[in-house]
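A protein chain is absent from this complex, but the other protein chains hold their places.
Chains: A and B, in written order; residue numbering restarts at 1 for each.
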Amino acid sequence: MAGVLHRIEHVDRRIIFLIMLVSISVPLFYPMNLPIRVSPEVRLYYEAIEALEAGDVVYLAADYDPGSKPELDPMLKASLEHLLRKDIRIVSATLWPAGVPLLEAGLDTYARDKYSREYGVDYVNLGFKEGKENVMVQLGKSFRAVFPTDAYGTPLEELPLMAEVDRFADVKLLVLISAGYPGTKEWVQQVRNRYNAPMISGCTAVSAPEYYPYVSSNQLSGLLGGLSGAAEYEQLIGEPAWGTTGMSAQSLGHVTIVILILIGNVVYLINHRRKVAA
Amino acid sequence: MSADLWVWVAAIFTLAIMSYLYKDNPVYKVAEYLFVGVASGYYLSTYYQNVMVPNLFIPVGDGVSALFGGQVTPDLWRLFALVLGIMLFTRVMPGPSWPSRWPMGLLVGAYSGLAIIGFAQGDLMAQLQDAMIPAVDGDSLRQFSESQSVGDYVINSLWVIGNISLIVGLLSTLYYFFFSKEHRGVSGHVAKVGIWFLMISFGASYGFTVMARVSLALDRLRFLFQDWMGFTIIS
Partner (left out) sequence: MLRREIPLLITIGVGWFMVLEFFLPILEPVSTELQSWAIIMTALASVLGVVNVARINTLKVSRKQKDWGYSVVLLLGMAVMISLGTVFPIIKSLFNIESAWGLGGMELSGVSRGTWFGQFYDSIFYPMQATMFSLLAFYIASAAFRSFRIRSVEAALLAITAMIIMIGRVPIGDAISGGFLPELSDWIMNVPNLAAKRAILIGAALGAISTGLKVIMGIERNFLGGD
């Protein structure tokens, strides 16, 4: 018995990798279809967009890259779905160089293809700009000063939507989908109070716990945290997608981790007590 | 299985990186180095197309053209940015590298100045203001009185002590970080309470981190099973 427990405590980590692989793969084919409960901060995010009126303009920031695409792309897609359904016009950009194709893909799929919106009139893709907080502060004064052209090289003067909006005071809401630095924290620090610009944010689950103070102080009017946040938001807008699909596998993955923690500690405790007794 | 060549390319590179889970191997190393090369080339091209051309080369070109036409425009100021940019590259060129300190100084100064305002206004003032709350919230008392099940009573009683917990937690955690006085006696107990609040917040962060990591793996498995192997993922 002692030998078995010792072998369990020092099991090859590749066995654990296999256990994890099986536990998150099986539910993809045999989902549990459990109801998804919506948390308060996700409801606030939804209500912030619901409060907008047709024709309002929002600034959409897609500050992420392929490393966080699995969590944030569902948020971007659900947000675009919600915004376009309400006939909200969108000015979008990214501060992450690898986010350019991700933003473009989202806008093409939803704004151009699904909702047949006219580029330059209903939505604009400003593209990418390096500069982090400098860009954020400058955008509050003038979009044109930072982005002389859009993502496709068209001067902003030639885009009808950009004749109406040139700074954050001209938009009703900032929708921030962000993975890290530069991201939600910097937007709140540099833009929220400086320009009195209301903002909501979707972020990775890693960052979400540290943004709860911003939700409490109303610096963020809503927060989506991780894939579960995306799933809850998809429920609210009535468009279940990858966030919802992933919840079964996510649930079983979490249960597996909890069981591993418990078993690991029980086995360690028994072996440790044996060593001390010996 | 997919018939798309590019899906196969993506799948092969995905599996090459995943092979590291078994053990480090040459296939993984080739994929890793190729990724670094492709990523570096991607970033350089993106910076060139999205920043250097529209924000530097075009304004400088316009300014110089206007100057030759007898006009002095604000675009000419960007010449200084061009000169500073060239000075930055002395860091990797043979010869003295001290000229790179000028643009570095500009960057450090710009970000430091923005950080002062950002942290003061965005974090410090706003969070201190939001921390000024009454010890007991009337709404939570009302909700406690409307509890029906044992679970409701437990949760609602936690909300009743929510505000006082926020105050105690904030003050004790801030006190824990105050190292000018030794944490002994009463101050030791206060710091200990701070540590407990920190441990709870780290536990919350750990739970959310697990969520993030599992989500990332799910997406790659979805790609392999659905896009590459052709299975149907049931939603």
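Note that a contact is a pair of C-beta atoms (placed from the backbone, for glycine too) under 8 Å apart; a residue touches a chain by one contact, two chains touch by 3 or more.
It should be emphasised that the depicted structure is a prediction, and the values quoted were computed from it without experimental measurement.
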Problem set entry | Chains in view that touch the one left out, judged over the entire complex | A, B
For this session: From the listed residues A:Ile19, A:Leu44, A:Ile237 or A:Ile270, report the one that touches the chain absent from this view.
Result: A:Ile19
Exercise. So which bits of chain A touch the chain we can't see?
Worked result: 10-11, 13, 16-17, 19-21, 24, 32, 34-37, 39-40, 65-70, 97-98, 100-101, 104-105, 108, 129-132, 134-135, 137-138, 141-142, 145-146, 151-152, 194, 209-210, 212-213, 216, 228, 247-248, 250-258, 260-261, 263-265, 268
Exercise. Taking the full complex into account, what residues of chain B touch the chain not shown?
Worked result: 6, 9-11, 13-14, 17-18, 20-21, 29-49, 51-52, 55-56, 74, 77-78, 80-81, 84-85, 88-89, 91-92, 98, 101-117, 119-120, 123-124, 127-128, 130-131, 151, 154-155, 158-159, 162, 165-170, 173-174, 177, 194-211, 213-214, 216-217, 219-220, 223
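Following the convention adopted for this analysis, only the chains that are shown with their structure count from here on.
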Exercise. Which residues, counting only chain B, touch chain A once they are in their complex?
Worked result: 21-22, 39, 42-43, 46-47, 50-51, 54-55, 58-59, 110-111, 114-115, 117-119, 121-123, 125-127, 129-130, 201, 204-205, 208-212, 214-222, 225, 231, 233-235
For this session: In the complex, go through chain A and note every residue touching chain B.
Result: 14, 17, 20-21, 24-25, 28-31, 67-71, 97-98, 100, 127-134, 137, 146-149, 151, 153, 186, 188-190, 192-194, 204-206, 208-210, 213, 216-219, 225-228, 240-242, 244-246, 249-250, 253-254, 257
